[in-house]
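In this view, the complex is presented without one of its protein chains, the others remaining in place.
Each chain carries a letter (A and B) given by its place in the written order, and its residues are counted from 1.
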Amino acid sequence: MSETSAQQAHVHAPPEGFLRKYVFSLDHKVIGKQYYALALVAVFTGMFLSWLMRIHMVWPNAKIPGLELLSKVGAPGGIMTPEYYLSLMTMHGTLMVFFVLTNAPFAAFGNYFLPIQIGAEDMAFPRFNMMSFWTTFVAWAVLMLAFVIPDGPPIAGWTEYTPLSAIGKDAGPGMEWGASLWGISIALFCVGSLLGALNFIATTLDLRAKGMTLMRMPLCTWAWFITSCIALLAFAVLLPACILLILDRHAGTSFFIPAGIVASDRLQPHSGGSPLLWQHLFWFFGHPEVYIAILPSMGIVSHILINSMRKPLLSAKVVIYSMMSIGFLSYMVWGHHMFLSGMNPMSGLAFSFPTLTITIPATILTLIWLGSLYGANIQINSASLFALGFISMFVAGGVSGFLLAQPSIDIYLHATYFVVGHFHMVMGVASLFGVFAGTYFWFPKMTGRFMNEGLGKLHFWITFIGTYCIFMPFHYLGLIGNVRRYQSFVDDYMAPYLGVHKFMTIAALITGAGQLIFLFNLIYSRFKGKPAPDNPWNATSLEWSIPSPPPWNNFGGKHPVVYHDPFQYGVKGSKGDFVMQDSPEQVPASGD
Amino acid sequence: MASTTAPTVVTQAARLSSERASRSGIWVGIFAITMSFMAFTSALVVREGSTDWGHLVLPSILYLNTLALLASSVTFEFSRRHMALITGGRLRSEASANLWLVVTLALGISFCVGQYFAWQDLRAQGIYLATNPNSSFFYVLTFIHALHVTAGIGAFLYLLGRLLTANGTVRRSFFENTAIYWHFMGVLWVYLLLLCRMKL
Partner (left out) sequence: MGKFFAIVLVIIAVASAYPILAHHFPLPEDISTHGHLIDDQLNETMVEAGVSFVGAQLVLAAFLWSFTGRKPGSPLKNFPGGARILVVFAFVIVGLEVLALGVLGQKAWASVYFTAPSADALQVQAQAEQFAFYFRYPGPDGKFGQLHPEKIDEGNQNYFGLDPENDVAARDDIVSGELVIPVNKEIHLMMHGKDVGHSFYVRELRIQQDFMPGLDLAVHFTATKVGKYEIVCTQLCGLGHYNMKAYLNVMSQADYDNWLKQQSQ
């Protein structure tokens, strides 16, 4: 029995009732928006924490009005204690890496747009999808609970190295229940992410519409697919690690704690465990995780750039293979976080070679983006500004990797601000630029309204210049040996450089304020933005062939049929210089 | 447009792609579970290098449990042979299918109960989770595996719940995916048993 496009097909019934429509929704679009909302809350929380951190670093004895409301113990009289600085730092990192950078570019936009872009009615497993979001939400709630408990959040950093994180309250404040809440939260996050990755993979492989071959998928779809493959393996390793950590903390086991540890004058009742084991397990997850953070943004940026410059990339295949090889190589490099950890120095060399090799696909991608701009007809708007800014940021953050990848140089630069500058620029800023670009680009589709262009451009300039001002100096400070994770700088050699820290703090506060413009724009435009047509950007991929906002079943019960790849720009189409993927019209052969 | 009170109508194409997706899903899930146990295995190998690594004598009931689990895979296949395919990609029980399914469920439950007895056996000897690294891994590996087996048992309960009603049918893809998952539980258990025997 062959399908006809007129036949109705329902994966699930249309939602009824408030709870089913907006809370426990099976609709991938609602779930995508829920992930986005969670990421929004997390990013503003994380940003607020970073303000507190930066203010304290520069004025350690300052009274921050109201801080004692957040924690009487952590900030008596509004003056932050050294341990509370570390608590805020740990929560900043955990929120940003997990709940922002994994949620926003991947879970939020991926959930919303992957099914539509491949012509499906929903994800393969809508119930798992709903469970995946709510598990992630509970994970976030458990993490936030750490702020409320008397001892406060853990102080061991988002990497929670053992034995510091494993021996319990003798390790210091926040290390009793705070660290346990962290472990439970992240274990739950792993479960949610695994369910999500499963959904993305099965959906991409099996629910593509007729004519939607793998090579005709948009580049962001490819990025989400590759990311979900990486995420499946990575989170499958972090989950056991968190379980073992929780057991060491509460069940008296010794997976990560060796014998003879004396903390708080107490000989810890553990023996035989290996702290290095935690690092191996954590970074086996941790390195692929940073590619989980950047790959979706690479895909989103590619997708938007093609549309903004009215011209395909020089080679979509090369971009796809480069993203795949980055994903593959990401599993071979985790030891570069551990060069000085005491692992066999031979391993150090071994890990440095694949680390350096990742430069190759990263360079290919950058050159393809740059090379494709040549001879293009680049349209400037908020979305394309962030997409172009991504290229600048990715290079800026990436080249410091040349230094950190080499163990010899890492002897000097490890644990300095050089590393902090590197990962903030390439992961924090560049990845976030992809999210911003995606927001401005897809907002009209998701809401039927445009975001305000003037405010969007203002947001871009403040953010672009601001983040350079904040994070470039991190690299310089690293070169003089400014150590990271310090709540203030008491060492003699740091005295001449405190002014640089002040500059960075001011820049951070201004740039942060600029993000409030974005938040305002988001909320205001949702209700009062200029109405947008179905295809405001004259784009080719399937999401632009359906109404804005899309109906609950995406294609109104029809099965889309795909005739082209999404790169038909700069051609003589019936609607303009482009041909949509589901348009049966033939594309005239172009001269180029 | 279909009203919400009408049953959901699924075209054959949509059903086939949904079936393919759930097949992909079960294999992807198995892959992830395998990866997690690989992580536990590597933790074991690293931990084995410490001087306090001893030797754990495995409770002998484990071998009985193994037989039960492997037998349950066989009985599940017997059940499958007696399922009839009807239109719409669904299966209906014929002859002794339901009986074999009940036997499979019983064997699965007895595996879990047997594992519990294995833990009791160790506890009676004063060997608990934190007693030594060998026991830690034993409890962790067997418990996490049993947790996954319980999920499979949940699937059996669902299958039986459907099939035991008059004219009850189940989706063929669900039945077959449960089979794949359940056989994987057996394969995984054999691996874990060998790992425990050789290393613990």
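The criterion applied here is as follows: contacts are C-beta pairs under 8 Å (C-beta built on N, C-alpha and C of every residue); 3 or more make two chains touch, one makes a residue touch a chain.
Every value quoted in this text rests on a predicted model; they were computed, and no experiment measured them.
The absent chain, not drawn in this view, touches the displayed chains A throughout the complex. Per the touch definition above, the residue from A:L114, A:I261 or A:V429 contacting the chain not shown is A:I261. Contact with the chain not shown here comes from a single listed residue; of A:L370, A:L498 or A:A513, that residue is A:L370.
The hidden chain makes contact, of the residues A:L356, A:I506, A:V561 or A:V587, with A:L356. Contact with the chain that does not appear here is found for just one residue of A:A62, A:I380 or A:L498, A:I380. Residue-wise, the contact with the chain that is not shown comes from A:E83, picked out of A:D27, A:E83 or A:E289. By the touch rule set out above, chain A reaches the unshown chain at residues 81-83, 86, 155-157, 161-164, 167, 171-173, 257-263, 265, 267, 273-276, 309-311, 314-315, 318, 340-342, 345, 348-349, 352-353, 356-357, 359-361, 363-364, 366-368, 370-380, 385, 388, 391-392, 395-396, 399-400, 402-403, 405-409, 411-416, 457, 464-465, 468, 472, 476-477, 479-481, 483-493, 570, 592.
To be clear about the criterion, only the chains that are shown with their structure count from here on.
The mean-CA centres of chain A and chain B are about 34 angstrom from one another, to the nearest whole unit.
Of all residues in chain A, only 1-3, 7-14, 16, 121, 124-125, 194, 197-199, 201-203, 205-207, 232-233, 235-237, 239-241, 243-244, 247, 251-255, 258-259, 271-274, 276-277, 280-281, 284, 557, 559 touch chain B in the complex they form. If you check the complex, the residues on chain B that touch chain A are 1-2, 4, 8-14, 17-18, 20-25, 28-29, 31-33, 35-36, 38-40, 42-43, 46-47, 49-53, 129-130, 133, 136, 140, 144.
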